[in-house]
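Okay, here's the structure, questions in a sec.
Missing here: one protein chain of the complex. Every other protein chain is in place.
Naming follows writing order (A and B), and every chain is counted from residue 1.
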Amino acid sequence: MSHAAIWDSICRLRATAPLVHNITNYVVMNNTANALLAIGAAPAMIHAAEEVEDFVAISGALVVNLGTLSPAWVAGMRLAALRANAAGVPWVLDPVGMGATRYRSQVAADLMALKPGAVRGNASEIMALAGANATTRGVDSTASSDDGLHAARALAAVTGGVVAMTGKTDYVTDGTKVRAVHNGDALMARVTGMGCTATALTGAFMAIEADALLAATHALVVLGVAGEMAAEKAAGPGSFQMHLLDALHALDEAALQKRARVE
Amino acid sequence: MSHAAIWDSICRLRATAPLVHNITNYVVMNNTANALLAIGAAPAMIHAAEEVEDFVAISGALVVNLGTLSPAWVAGMRLAALRANAAGVPWVLDPVGMGATRYRSQVAADLMALKPGAVRGNASEIMALAGANATTRGVDSTASSDDGLHAARALAAVTGGVVAMTGKTDYVTDGTKVRAVHNGDALMARVTGMGCTATALTGAFMAIEADALLAATHALVVLGVAGEMAAEKAAGPGSFQMHLLDALHALDEAALQKRARVE
Partner (left out) sequence: MSHAAIWDSICRLRATAPLVHNITNYVVMNNTANALLAIGAAPAMIHAAEEVEDFVAISGALVVNLGTLSPAWVAGMRLAALRANAAGVPWVLDPVGMGATRYRSQVAADLMALKPGAVRGNASEIMALAGANATTRGVDSTASSDDGLHAARALAAVTGGVVAMTGKTDYVTDGTKVRAVHNGDALMARVTGMGCTATALTGAFMAIEADALLAATHALVVLGVAGEMAAEKAAGPGSFQMHLLDALHALDEAALQKRARVE
C-alpha cells in the first residue's frame, strides 16, 4: 500500500470532518473524542436509546465499544446499530474484554449478529469472538496477534465485514486479503484506551472510505505512525498521551512516507 | 470592562473556593473538575436523583450540562435545578447538541422552563433554543456567533437570565446589554469540552458574583486569556490542554491587564 493512498484519505477526512457517533466506554471517552478531533473528524458521544437512532442517521459512521457495559447502554448500542444498517451508515464494533464474563460474551455475540462493517480487537478478543480457544484477561490480550490471524479470517468470513486485530503487528482482513501493519511503539500498551482509539479512528476513516479494508488499514497506520512520533518525544506514558494527540494533529505526508510500513 | 473587576472576581473565587455542583457529561468531567480546581473553585460531580437535592443545597452554584443525556440523569438535573431555584443557588445550563435529536431538544426546553440564571452555548445551540433557524451538527456549531446574537437576546428576554454565546467572538447578554469578549485561540476548537469548561467557569463565577452578566463575562475572559497563554506554549491540541490548566492556575493580574479584550 502506498503512503499516498493513506495521505489522500487523511486529506479527505480533514476536508469533510465527518461526524462520528460514539457509544463507547467511560474510561476513554475524552481520549477518543480528542483523537478524533486531532485527526480531523467531528466526534459526538451519545448513548441513550431515546436519541441514538436520530443521531446515527445524521452521522458519517458509528463506533460501538463494549468497555463499560450495562443493560441500558446495550439497548442503545443495539438500536443504533440497527438504524445504522438501515440507513447505510458504516459501523465498527470493539468487543472490549470479550470472553472475560458471560454477560460480555453474550452482548458481543448479539452485536456481531448485526454484522458490523468492521471489528477491531486484540488477539484474545478476536479468538474469543471466533469461538477459538483463548483467554481474555480483563481488557488485555494473553494471545499474540500472530496466533489470532486464523481466527480473524474466520470471523471476517462470518460477518462479511473486515476484522482488524491489533498487537505487535496489526492485521486487517476481509477473510481473503490480509494487510499487516508494522507501525506503533511499546509505550502504547502502557496507556489505557489505545485499542479504543484505534477503533474510533477506524470509524472515522470508514466515514470517508467505502472500502472497509482500506479504511481500517489507514486508521491503524495513522495511529501507529503517530505513536512512533509521540514515543520519540515522550518520557513515559503520561507525556506519550499528550504527544500522541499533537502528532495526530500534525501528521503530514512526509511522516507517512518515512514511517508507514504496510504489507 | 476594566481588567481590575475581573481580577477582583478571581481573587474572591480563590479566597472562598466555592463548591460548584456539576451534573455534566462523561466526556469532560475530568477536564471540568481540573479547570475548576485550577481557577480556585471546589468542584463536585454528583448526579443521582437520590442525592442531588441534598448536595445542591450546600453548593455555591450548579452546572447542568446535557452532553451525554439519559432519563435517569435528566431526572437528577430537574430535581437539582428546582432545588437550586428554591434555595437561591445560581445555576447555568449548557444545552450541548441542542437541536440534534428530538429527545435532546425536549430535555433542553424542559430545563429552560426552569429559568436558569445563565445559558452558555454555541450559536447553533442558542439559535435552536430560541426557535431560530439553525442546524446543530453534533456538538459543533454550524452558525457563527455573530449570526446568533439576535437569538441570544431574544432567549435572555424569555428566561430573564443571561445568555453567553461562544465562538470566535463571545457574546454575553441579558437581553438588553451586550458584552463582547475577543479573547481565545483557534486551538480551543480542536480540544473536546472547551465549551463545557466555559460553562463550568461561568458557574464558578456565579457562585461569587450575583450579577450573572458580570459572572459570565469574567468566566469567558478568564478562559480566553488562559487559552491564549496556553496556545503560545502548545505544539498541538494535546499539549494545549496541559498548558491551559497550568495557565488557569497561574493567571495573574498582569496577564489580564495585558490580554483581556472586552467591549
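Here are a few things to note about the model shown:
The definition used in the following text is that a contact is a pair of C-beta atoms (placed from the backbone, for glycine too) under 8 Å apart; a residue touches a chain by one contact, two chains touch by 3 or more.
Here the structure is a predicted model, which means the values were calculated and not measured.
Of the candidate positions B:72, B:87 or B:210, contact with the hidden chain is made by B:72.
Subunit A residues in contact with the hidden partner, per the touch definition given at the top, are 25-28, 30-31, 67-71, 97, 100-104, 137-140, 190-193, 234-239, 241-242. Take subunit B: the residues that touch the chain left off the picture are 19, 21, 26, 29-30, 33-34, 37-38, 42-48, 50-51, 54-55, 58-59, 72, 241-247, 249-250.
Convention: only the chains that are shown with their structure count from here on.
Measuring from the averaged C-alpha position of subunit A to that of subunit B gives a distance of 32 Å.
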